[in-house]
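Heads up, this is only part of the complex; the chains shown haven't been moved.
Chain IDs A and B follow the sequence of writing; residue 1 opens each chain.
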Amino acid sequence: MTIFSQKSCFIILALIISPSVSATRASKFQAEKPCKRMVLYYHDKLFDGTDKDKANATSATVVNASKLGNSYFGMLVVFNDPITNDDKFHSPPVAKAQGFYFYDRKDTYTAWFAYTLVFNSSEHKGTLNIMGADLMTEKTRDLSVVGGTGDFFMARGIATFQTDTFQGLYYFRLKMDIKLYECY
Amino acid sequence: MTIFSQKSCFIILALIISPSVSATRASKFQAEKPCKRMVLYYHDKLFDGTDKDKANATSATVVNASKLGNSYFGMLVVFNDPITNDDKFHSPPVAKAQGFYFYDRKDTYTAWFAYTLVFNSSEHKGTLNIMGADLMTEKTRDLSVVGGTGDFFMARGIATFQTDTFQGLYYFRLKMDIKLYECY
């Protein structure tokens, strides 16, 4: 009886453990089930070069566009941009986005971003590091959250960009849907 | 009897569960067994500044070399380069590589890359984000695939570069051996 019971145990164990372990590997992340999600607004107010814009501007062109094409190919902007919970530029920022983007297509507008979301509020302290292509002609586009620190220790995930509005080169607002799939 | 059987269960459980879990940690990835592998060719055709090169060029120097050393230290190139399945520049691209590189050594040629492979074909839709040092004097050199989106959701891995050919500064071709070890 005892022996039989142990054998049953083995079989049951095999059935229970194997799928659970492989399931952990195969479907470790489910796109629809992030462990943390934040919808944030990113405001980029590009310096127009005038003295009166210095107080408001949050980013500056540091490398001018090349002569390749007519869509700012190579123009590089460094930013320290406010991140808000709603779409208002003057709402209190919940984070700053520090980094850069540059335009990288000859015939239409696409950009490439690398930046850090720096959180220093009562709600979150820490950073998220993000990089990827901003294919501006797509309604939504996904970048990678490649690491995190502080409250976001070792996080990974996806940052989905959506253009919320823009006024030429000098102001644009992105809705950033941050979905973390690794949280610790 | 029942009690004894339960104890046996415990012991067996401990033996079965512990090694399987630690094995998952220790050998989660094996360098020789990527879950996805793609050998691709990257073509960089640097804009020479002339009007007639505008149609063909796929990248442009946006920051000139500094005066430090004689190997282009600091020269920064933004690219939107075609990726093909074979080594022919005019083969239909299976992806685009959007990003930048810069030279970063005084006494010989080394570069640093950060870019996104953008796939938009019948075979793959999505992106891979890659960064790392291109130690051009080595036969092969490894960069990190730090994230992915779409078909490559949350991927990580290694991108091995090998110089396939080059013609001065104005054309070079890399064989990129992309090995993903995290696939979902």
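Rule of thumb we're sticking to: a residue touches a chain if its C-beta (ideal position, glycine included) is under 8 Å from a C-beta of that chain, and two chains touch if they have at least 3 such contacts.
Being a predicted model, the structure only gives us computed values, none of them experimental.
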| item | value |
| --- | --- |
| Full complex, copies of the single sequence (shown: 2) | 3 |
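As a working rule, only the chains that are shown with their structure count from here on.
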| item | value |
| --- | --- |
| Angle, in degrees to the nearest 5, of the Cα rotation that carries chain A onto chain B | 120 |
| Distance from the mean Cα position of chain B to that of chain A, given in whole angstrom | 20 |
| Chain B-facing residues of chain A, complex | 1-2, 5-6, 9-10, 13, 17, 21, 24-29, 31, 63-64, 66-69, 73-76, 102-106, 110, 112, 114, 131-133, 135, 142-146, 156-158, 181 |
| Complex interface listing, chain B residues touching chain A | 1, 4-5, 8-9, 12-13, 16-17, 20-21, 24, 47, 49, 54, 57, 60-63, 76, 78-80, 98-100, 114-116, 118, 126-127, 129, 131, 146-150, 153-154, 184 |
